[in-house]
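Mind having a look at this structure? Questions to follow.
Left out: one protein chain. Kept in place: all the others.
Chain IDs A, B and C follow the sequence of writing; residue 1 opens each chain.
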Amino acid sequence: MKEDTVSELVRIQHEDFSIDSEVKRVMASSRGIGGVTIFLGAARDFSKGESITGLDFEHYPGMAEKKLLDIRERALKNFDIIEMSIVHRVGKIDIGENIVLIVAASAHRNDAFMACEWAITELKRTTPIWKRETTQKGDVWVSQTP
Amino acid sequence: MKEDTVSELVRIQHEDFSIDSEVKRVMASSRGIGGVTIFLGAARDFSKGESITGLDFEHYPGMAEKKLLDIRERALKNFDIIEMSIVHRVGKIDIGENIVLIVAASAHRNDAFMACEWAITELKRTTPIWKRETTQKGDVWVSQTP
Amino acid sequence: MVTVKFFAMLKTLAKSEGKQYEISSPITVGELKELIKKDFPALAGLIDSRSLLVSVNQEFATRTTVVKDGDEVGFLPPFSGG
Partner (left out) sequence: MVTVKFFAMLKTLAKSEGKQYEISSPITVGELKELIKKDFPALAGLIDSRSLLVSVNQEFATRTTVVKDGDEVGFLPPFSGG
């Protein structure tokens, strides 16, 4: 696959994304795709007993992108999937807005489910991205997400 | 939840659907949604060694809708999710097109993954919908999907 | 009157969407199947298959479920939605 296609499939960006567009991009890779599992992370208004009014994400430019590319490559190697895309937003994000999208496409659904769940867990574990929550007590860096 | 909101969340229709719109509809139910797992079933060009050029879905009107509503209700009862929507298309569907969409939304991602995977399995098991594949040997009713 | 509905492969084989049966008293699904086999010989093999499901008034039923006047009975080949 061409370099620039991969860089469209794996991105860190400020702007919101469209799930339909991302799925279309992934579907374009093969007519053999029968199951697509998608995980969307969204900004919720409540965390660990605190009411949240907004989020702000920071990343390590360069390293974060590298880690996401690495997750895609390992997913393609370790699961029976056809394609995967990963998009993570940074900057200020309001409650209810999109944060992260993972699209895993395969011939059969089991593989797509497994790869998608693995990828979001791996993203949280290995990708240098940090969330700051705006609460009534002020802005708080979140040191771990489940 | 009002009757007509539920009938928007669970539908059988000929027209294509937009994943973004369906997700928006589900997200509108709560600002506490943090994880959304989505399964999209798409028409692939290959099945059990046969090359497929198109699909045609038939359903049992009334009963199929009832079974989908029942899946949503049981998912809300048995998993820690906030909302679920299910949309299944019927009629002629071209290769690469959308067939079915399940959106499971929860505070945390594990519950959304479990509910979504359970719901698509349950849909295939209990919902009176049938697929006819157009192959080089003619039109063939599919008697079981994995 | 009992409304019998065929779907998918059954509809294709029977070359019919179903049939209405006048019954003088309630009968079982099993008894209804015998009537159908007489009217639609092409369905004889499939209609007794274990993988064929039956619904009465859009709820799953068994061979011994009783069918009354006004009921709708669906004969459902294995599903392939999703």
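Quick note on the criterion: a residue touches a chain if its C-beta (ideal position, glycine included) is under 8 Å from a C-beta of that chain, and two chains touch if they have at least 3 such contacts.
Note that this is a predicted model, so its numbers are computed, not measured.
Although it is not drawn here, the omitted chain touches the following shown chains in the complete assembly: A.
Among the residues A:H14, A:K92 or A:R125, only A:R125 touches the chain that is left out of the figure. On the side of chain A, touch with the chain left out of the figure occurs at residues 41, 57-60, 62-64, 66, 88, 99-100, 120, 123-132, 141-145.
Note that only the chains that are shown with their structure count from here on.
Set against the C-alpha centre of chain C, every other chain centre is closer than that of A. For the pair chain A and chain B, the distance between mean C-alpha positions equals 23 Å. Chain geometry summary: the mean Cα position of chain B and that of chain C are 26 Å apart. Distance between chain A and chain C, defined via averaged C-alpha coordinates, is recorded as 48 Å.
The set of chain A residues touching two or more other chains is empty. Residue positions of chain C touching 2 or more other chains: there are none.
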